[in-house]
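On to chain A.
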Amino acid sequence: MTLLLLLVVSGCTGPVRSSGVYESKAANTARKTASAVATAELAVQAATHDRTFGRTAAQTLAETARDAGDVQGIFDSIQPPDRRSDQLRSQLDDLLQPAVSTLEDLRTAARRGDVESMARIAAPLEKLAGELQDFDEAHR
Partner candidate 1 sequence: MKNLVQVALGVLTAIGGFVDIGDIVASTATGARFGLALAWVLVVGTTGIMIFAEMAGRVAAISGRPVFDLVRERLGAGMGLANLLASFFITLLTLAAEIGGVALAIELATSVNYLLWVPLVGIVVWVVVWRLPFETMDNTFGLIGLALVVFLFAIWRLHPDWAGLAHSALHPTVPQGEGHPTYWYFAIALLGSAMSPYEVFFFSSGAVEQRWTRRDLIINRTNVLIGFPLGGLLALALMCTAAIVLQPQGVDPSHLSQAALPVSLAFGKLGLALALIGIFACTFGAALETCLSCGYTVAQYFGWQWGKFVKPAQAPRFHVVVLLSILAGTLLVLTTIDPIQLTEYSIVLAAAALPLTYLPVLLVANDRDYMGDKVNSGASNLLATVYLLLLLVVSVATIPLLVVTKAGG
Partner candidate 2 sequence: MRLSELLGCEVVDERGRSAGKVHDVRMVQDGPPIGQFGASLRLIGLIVGRHAIGARFGYDRGAMKGPWLLRQLAGSGSRSGRYVDWELVRSVDPAGARIEIAGSVDDLSPPEPMP
Partner candidate 3 sequence: MQAAGRVLDAGLKLLDRQLIDSQGMLAGKVDDLELTPSEDDPKVLYVTAILAGPGALAGRLGGRLGHLLERVSNRLRDTAEDRPARVPFGVVKRIGSAVDLWVAKEHLETDRVEQWARQTIIAKLPGAGDAPQ
């Protein structure tokens, strides 16, 4: 019985029929990606002000990169049911792609302990986070 429950609760992704459901999944994806981006910003802020340990920053940034990658993977696996959803998908992908690649670059820099370049790499994150949050609010 509990196994059945865990399956239901884990929100397995099946085909999506209505564009409404697709839209809410897109909003949810944006929200989760924004959360990972915001976490990365805080971690970089701590690292550049020497307020965290190198290993802790590396671990935090590794997690944000993995989270953003997973969320994008799940979203891309959902077939958009109609033309309007196609448009939504490409609009969101324009945000997800740079976010994921920036977080991956940050992870690499953090693992090397290269704090200086982390600040530079993280520069676009603030704008991205804002756009992702706007997307989430617009389509929730």
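What we mean here is this: a contact is a pair of C-beta atoms (placed from the backbone, for glycine too) under 8 Å apart; a residue touches a chain by one contact, two chains touch by 3 or more; residues count from 1.
On the choice of candidates, all candidates are chains of the complex that A comes from, given by their letters.
The structure presented is a predicted model; accordingly, all values stated were derived computationally and were not measured.
Picking from 1, 2 or 3, the partner of chain A by touch in this complex is candidate 1. If you check the complex, the residues on chain A that touch candidate 1 are 5-6, 8-11, 31-32, 34-35, 38-39, 41-43, 45-46, 49-53, 55-56, 58-60, 62-63, 67, 129, 133, 137, 140.
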